[in-house]
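For this depiction, one protein chain was excluded, whereas all remaining protein chains were kept in their positions.
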Amino acid sequence: MLEQLKKEVYEANMELPKRGLVTYTWGNVSGIDREQGLFVIKPSGVSYDDLKPEDMVVVDLKGNKVEGNFNPSSDTATHLELYLAFPEIGGVVHTHSPVATAWAQAGRSIPCYGTTHADYFKGDIPCTRSLTEEEVNNGYEKNTGLVIVETFSGLNPLYVPGVLCKNHGPFTWGKNAAEAVYNAVVLEEVAKMNLMTEQLNNKMSPAPKYIQDKHFLRKHGPNAYYGQS
Amino acid sequence: MLEQLKKEVYEANMELPKRGLVTYTWGNVSGIDREQGLFVIKPSGVSYDDLKPEDMVVVDLKGNKVEGNFNPSSDTATHLELYLAFPEIGGVVHTHSPVATAWAQAGRSIPCYGTTHADYFKGDIPCTRSLTEEEVNNGYEKNTGLVIVETFSGLNPLYVPGVLCKNHGPFTWGKNAAEAVYNAVVLEEVAKMNLMTEQLNNKMSPAPKYIQDKHFLRKHGPNAYYGQS
Amino acid sequence: MLEQLKKEVYEANMELPKRGLVTYTWGNVSGIDREQGLFVIKPSGVSYDDLKPEDMVVVDLKGNKVEGNFNPSSDTATHLELYLAFPEIGGVVHTHSPVATAWAQAGRSIPCYGTTHADYFKGDIPCTRSLTEEEVNNGYEKNTGLVIVETFSGLNPLYVPGVLCKNHGPFTWGKNAAEAVYNAVVLEEVAKMNLMTEQLNNKMSPAPKYIQDKHFLRKHGPNAYYGQS
Partner (left out) sequence: MLEQLKKEVYEANMELPKRGLVTYTWGNVSGIDREQGLFVIKPSGVSYDDLKPEDMVVVDLKGNKVEGNFNPSSDTATHLELYLAFPEIGGVVHTHSPVATAWAQAGRSIPCYGTTHADYFKGDIPCTRSLTEEEVNNGYEKNTGLVIVETFSGLNPLYVPGVLCKNHGPFTWGKNAAEAVYNAVVLEEVAKMNLMTEQLNNKMSPAPKYIQDKHFLRKHGPNAYYGQS
């Protein structure tokens, strides 16, 4: 069942430790088959060293496990809300990558200070509000997804393919699982650069809007001219 | 004698350089056999490159060497006090991992700023008081253990599986040697994230208590639902 | 066509990920054959894992592609302006190496705080002004080159073999592609050291001029005595 998607999601998961984004099991990737209305996600708490493509768990869009020998990631309900609210996306990633997590813990959106950020994220990378006690105690993972969706009111999720969950850490997404991981790597690099930028200049303002737009549109949209296509 | 435990303690020791927590010989792991009242610990000052399972030293609960070709770790008396005071624990680790050591040198407990911390440590990771001159000059390593025990008055050592010894560095523990090492890795990651968090926001307060509790109890206690069990 | 130069430029490109200066495709190296008036540059958006010497693209000094299966780097017009303005140089590098990029985002020239810097860069490593909206919207990459040239008015580009483009990142250069990469590595190391230097002393001034000159001239010019020549 969904063998090709399981393979892609497996490979995307394995990129996380390879790229230095996860310690132990602190991350998970999923990918969706929109036609069948099913997504595939890492099992909960399984070590990356032991992970195999066939261990991926298949879940439907009501959050029920459809196939798999393991329990799906404890963050499955968050992935589900993102798939429901953002029909453009095909893959979702969660990590505790250290610098992005520091911004999330600090409760700060990441301002766009330069072109590395602007090449992939249009404007700030937003930080959500805190969940309420009620939201934490009743449906925590689902509410984590809903507060991300609330944060993206008025934003295009493919133009801003990631978010910081306050006191928690980053989620990123993309057209598919591989692109979602790519954006998780970009986010960590940008988080690191921008932390150091503020250490070097304590009166930073964002890069001029016209530079941000130029770089984003070099890589995205009908007039993109970066790369080979 | 205690061949299986020696192997486990050896493997837990070897995780320390593999995970980047030790330079040269700056760390040691022990594990206990509660039934026999004996624990097994790294020999003092032996290079990790040369270490073998049979080099592990067996010590009784009066601190006497029972078996081994080498002297036990110079921190043996600290491990012993922890085993005596915390009957729930089965393994102890000491390192000088750089960021946790920086918090210890700064004399600061690590506040819980997010879920990475809350998944493994319930509340602050405490820093001990300074030892007095008398405590340092007479039974330094034993007193290091006793001041840790004093710091944990009213705390559950399995809910807060680690401590910072002021001006020195971290000790962690767990159900067994492997889990104690796992907690040493978590502590270093959390120390790093929380240092950067304060650099990004100089008015931090801890994460809301209900978020801390939610994450700790997702992974611990009767209602835990993370992982496969 | 230009097989030897393609090989050199390919090898210089491959040094970038090996030295930890690039994530994904965020960097490019070129090298020039001054006699033929042609330069060779990395293709745009091609992964370093897949790159081969024959993928290098040949470009003339009007910016036209002369040979190659791929589009040249999107930064080709910047490289071109540097070759036109600085006849002494034979290779150019662009990266988003994280610490140099942080200085660029902070809009700060890197002061010379010590001999590591002075061994390779005479005086500050300058940061350009921001490009205007007009300069960004009409010929962005060419104007990036022109603003670097403007910044170097009165400077010897072989004595200061690199620059920070504001809100963007570093360019470096040298006698050939390999030396340009060497200078990119030096720049990142110096950027890192000097960030930490300011964290340790918030009232820094540059190293005495006579120390800067001594070190630069130990390695450069007729009285150099470092190394074997």
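Points worth noting:
Going by the order they are written in, the chains are A, B and C; count residues from 1 in each one.
Operating definition for what follows: a residue touches a chain if its C-beta (ideal position, glycine included) is under 8 Å from a C-beta of that chain, and two chains touch if they have at least 3 such contacts.
As the structure is a computational prediction, the values presented were derived from the model and not from experiment.
In terms of the touch definition stated at the top, the absent chain reaches B, C within the entire complex.
Which of B:Tyr10, B:Phe39, B:Trp103 or B:Tyr120 touches the hidden chain is settled by the complete complex: it is B:Trp103. When you scan B:Gln4, B:Asn137 or B:Asn156 for touch with the missing chain, the hit is B:Asn137. On the side of chain B, touch with the chain left out of the figure occurs at residues 23-24, 26, 43-46, 70-71, 74, 96, 98-99, 101-108, 130-131, 133, 136-137, 140, 167-169, 195, 198-199. Not every partner is drawn; the one left out touches chain C at residues 113-116, 182, 185-186, 189, 192-194, 196-197, 199-201, 204, 207-208, 210-211, 214, 218, 225-228.
We take it that only the chains that are shown with their structure count from here on.
If each chain is drawn as a node and touching chains are joined, the picture is a simple open line.
Each chain gets a centre from the mean of its Cα atoms; for chain A and chain C, those two points are 33 Å apart. A straight line joining the Cα centres of chain B and chain C is 46 Å long.
Along chain A, residues 199 each make contact with two or more other chains.
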